[in-house]
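Everything below concerns the one structure shown next.
Removed from the display is one protein chain of the complex; every other protein chain stays in position.
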Amino acid sequence: MEFLVRFETRLPESLSSEQVAELKAAERERAVQLRQSGILKKLWRVPGRRATVGLWEADDATVLHEALASLPQFPWMDVEVEPLATHPQEK
Amino acid sequence: MEFLVRFETRLPESLSSEQVAELKAAERERAVQLRQSGILKKLWRVPGRRATVGLWEADDATVLHEALASLPQFPWMDVEVEPLATHPQEK
Amino acid sequence: MEFLVRFETRLPESLSSEQVAELKAAERERAVQLRQSGILKKLWRVPGRRATVGLWEADDATVLHEALASLPQFPWMDVEVEPLATHPQEK
Amino acid sequence: MEFLVRFETRLPESLSSEQVAELKAAERERAVQLRQSGILKKLWRVPGRRATVGLWEADDATVLHEALASLPQFPWMDVEVEPLATHPQEK
Amino acid sequence: MEFLVRFETRLPESLSSEQVAELKAAERERAVQLRQSGILKKLWRVPGRRATVGLWEADDATVLHEALASLPQFPWMDVEVEPLATHPQEK
Amino acid sequence: MEFLVRFETRLPESLSSEQVAELKAAERERAVQLRQSGILKKLWRVPGRRATVGLWEADDATVLHEALASLPQFPWMDVEVEPLATHPQEK
Amino acid sequence: MEFLVRFETRLPESLSSEQVAELKAAERERAVQLRQSGILKKLWRVPGRRATVGLWEADDATVLHEALASLPQFPWMDVEVEPLATHPQEK
Amino acid sequence: MEFLVRFETRLPESLSSEQVAELKAAERERAVQLRQSGILKKLWRVPGRRATVGLWEADDATVLHEALASLPQFPWMDVEVEPLATHPQEK
Amino acid sequence: MEFLVRFETRLPESLSSEQVAELKAAERERAVQLRQSGILKKLWRVPGRRATVGLWEADDATVLHEALASLPQFPWMDVEVEPLATHPQEK
Partner (left out) sequence: MEFLVRFETRLPESLSSEQVAELKAAERERAVQLRQSGILKKLWRVPGRRATVGLWEADDATVLHEALASLPQFPWMDVEVEPLATHPQEK
């Protein structure tokens, strides 16, 4: 089942620039793994914002939550999940 | 996968009271079938409103949509679907 | 450039069921043309609603508007367009 | 009487990881007690969020409030309570 | 248990002034009965609107819903129910 | 004239538990005085929140503001005031 | 006591242009009376809308409601009332 | 002074296609006049909607309102006006 | 041209009570000057809030902005400006 997932990340000002760089590298690495496993299908950037719209596919919302919660920046992400149904024209 | 489904029904004033009675009877009958098939698990009424909160279970959002769209009052229902993940304490 | 386009269609009750059927057939036909021209890339259904989320690609918002306005049901569609930027991980 | 209770927890960054672990353990323990007493009937996780939807049953809103306020994380929870009426089909 | 109930009534323009007068008289009569039974405790008018804020008391939301639905103008009322807990200073 | 006053209190984390206890005691004491003077008529707790709905009576909004601003926790209260008119059925 | 009153008027399309002209004349006449009695102190137009912001003064919300409800266009007005307190600098 | 004016037009279904064509022609003609007088400086279309964002310049909000109200489709337009100040970099 | 200006002030907790007293005195002094110059015509307090509704008059939004930005508390004020047109009844 596909989900449209929108998230916005606000890292706290208290993190050093090194910590931020490490977090971003770890985030990219985990995203690559989630793409390889087929859960993360596509990401877009919302112009002007530290926000992302993504197309995800998972068996159910529990599996999706575990994938999202495995992202290193998850504690600072505000996430909204929208379930998607197959459109008749896509069948 | 479970979904929290909230809907509010506004039948048009142009329907006769007979048509309304028929629609409501057909709605109840279809709901019984959906309960028997296990898709519709529980309904609550929102006090003071012609609205319902329900717990539904379906393989994915496409199957859920077909169940909702099979309700005779669907053309006059405003529906909101929220995906639910299993809580760790429930495992 | 890609756009996330969300629309919800509310045909007026005054249309006969024949008119509705004709409109829906014309809508499907026009959608096929828009897919063939590459403007319409993917559609999803919002579960429980007469609403659609779609991924569209057009040179700019003017071309996109013309494509949307060419849909036979456009006069009864409530449309929201969100511009999408390429995510660095997709490059 | 049943209530749909939605809460989102934001622990302050100033807590140490030990304090967080203690709080979460105490929270789980209190939740078990509330389930045993029949006030807390079911919890779901909102996918992608540190948020929970729950089905609670209490004599009235005063008893419900006392149960919610007894949760160790209550000072950092944003809680919304919705009263539920029995649906005619459930009788 | 007490509830704060807010409703706004919009009678359709198609009703004759006689029908409106009858409805309003029936509404007042039913309100008197609900006051006598102790369910309706107090009503205020929202200034400038055809809206009312009321304090109601009922065993639970199901009993409250039945009382509200027994009002002759209920089909044209938009109702919002908020559960109230006893404040410690009132004990 | 009566007012429906809703407030939610968020004391800052920087206050010590002693300061919080003193503030709460002072708040209760001031509330007792306001009840005795007839300005504060009734308080309810919003279940699950550090929030209160109250019925207040004052000559006008200026007198009401002075009463609210005299509460020791006022600097940390988010307050909303709604004017109430007498309902014809209450006359 | 002063109130800031905002209203927007939507006369139904079913009224003839004569009925509209009569209503508007009656509205102006009643407004003149309300100004003479001191309840209506000042009106502004919201640019681009059939809406008005006004400064009203009345003993309480009940008197204000009666003044507003005496306007001939009241049945088609959407009204919002905000209570105003005297600012210390105005004393 | 400049204003950002956003409007959305919803002509009623009861108008014949001839009436709509006449209205649209009259609208265009009036817009040309408003451009020539310098009040209307620029229009954009909101993609996917029957809506327009425009840059207008007028001595004050009263003159702007008169210009907007002179548009033949004004009775069916929902208009929002936002005042703009000169940015320091533009001086 | 007149404007309805609403602002809410939240001074940071880090300011000492002396700094707050100085700021408030400077604010009052600047307000007196703005009244004398005719830009600030009237202020009201929103009951229960650290908020103000004011009637301002300025040649345009640029002049108004400069007046607002000259207030010593401006860095901590959340301001909303609404343009007002003259009502036909006021002419």
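Letters are used for the chains, namely A, B, C, D, E, F, G, H and I, taken in the order the chains are written, and counting of residues starts over at 1 for each.
Heads up, the rule we're going with is that a contact is a pair of C-beta atoms (placed from the backbone, for glycine too) under 8 Å apart; a residue touches a chain by one contact, two chains touch by 3 or more.
This structure is a prediction, so every number in the text was calculated from the model and none was measured.
Q: One chain isn't shown here. Among C:Q33, C:S70 or C:T86, which residue touches it?
A: For the chain that is not drawn, the touching residue is C:T86.
Q: So that we can see where the missing chain sits, which residues of chain A does it touch?
A: Interface with the chain not displayed, on the chain A side: 13, 45-49.
Q: By the contact definition given up top, give the residues of chain H that touch the hidden chain.
A: Touch with the absent chain occurs at residues 2, 4, 28, 31-32, 42-47, 52-53, 82-90.
Q: Considering the entire assembly, which residues of chain C contact the chain that has been omitted?
A: Residues touching the hidden chain, for chain C, are 1, 3, 59-62, 64-65, 81, 83-86.
To be clear about the criterion, only the chains that are shown with their structure count from here on.
Q: Spell out the chains that contact chain G while also contacting chain I.
A: F, H
Q: Go through the assembly and pull out the chains touching chain E as well as chain G.
A: Joint contacts, listed by label: F.
Q: For the two copies chain E and chain I, what rotation in degrees overlays their C-alpha atoms? Round to the nearest 5.
A: Fitting chain E to chain I on C-alpha atoms yields 180 degrees.
Q: Find the pair in A-B, E-G or E-F that has over half of its contact pairs, by residue number, in common with G-I.
A: Same contacts by residue number as G-I, out of A-B, E-G or E-F: E-F.
Q: Comparing the two chain pairs, does F-G have more C-beta contacts than G-H, or is it the other way round?
A: F-G
Q: Between chain B and chain F, what is the separation of their C-alpha centroids in Å?
A: 41
Q: Between chain A and chain F, what is the separation of their C-alpha centroids in Å?
A: Averaging C-alpha atoms per chain gives centres 43 Å apart.
Q: Considering chain F alone, which of its residues make contact with at least two other chains?
A: 3, 45-47, 61-62, 64-65, 81, 83-86
Q: Could you run through all the chain pairs that touch each other?
A: Chain pairs that touch: A-B, A-C, A-D, B-C, B-D, B-E, C-H, D-E, D-F, E-F, E-G, F-G, F-I, G-H, G-I, H-I.
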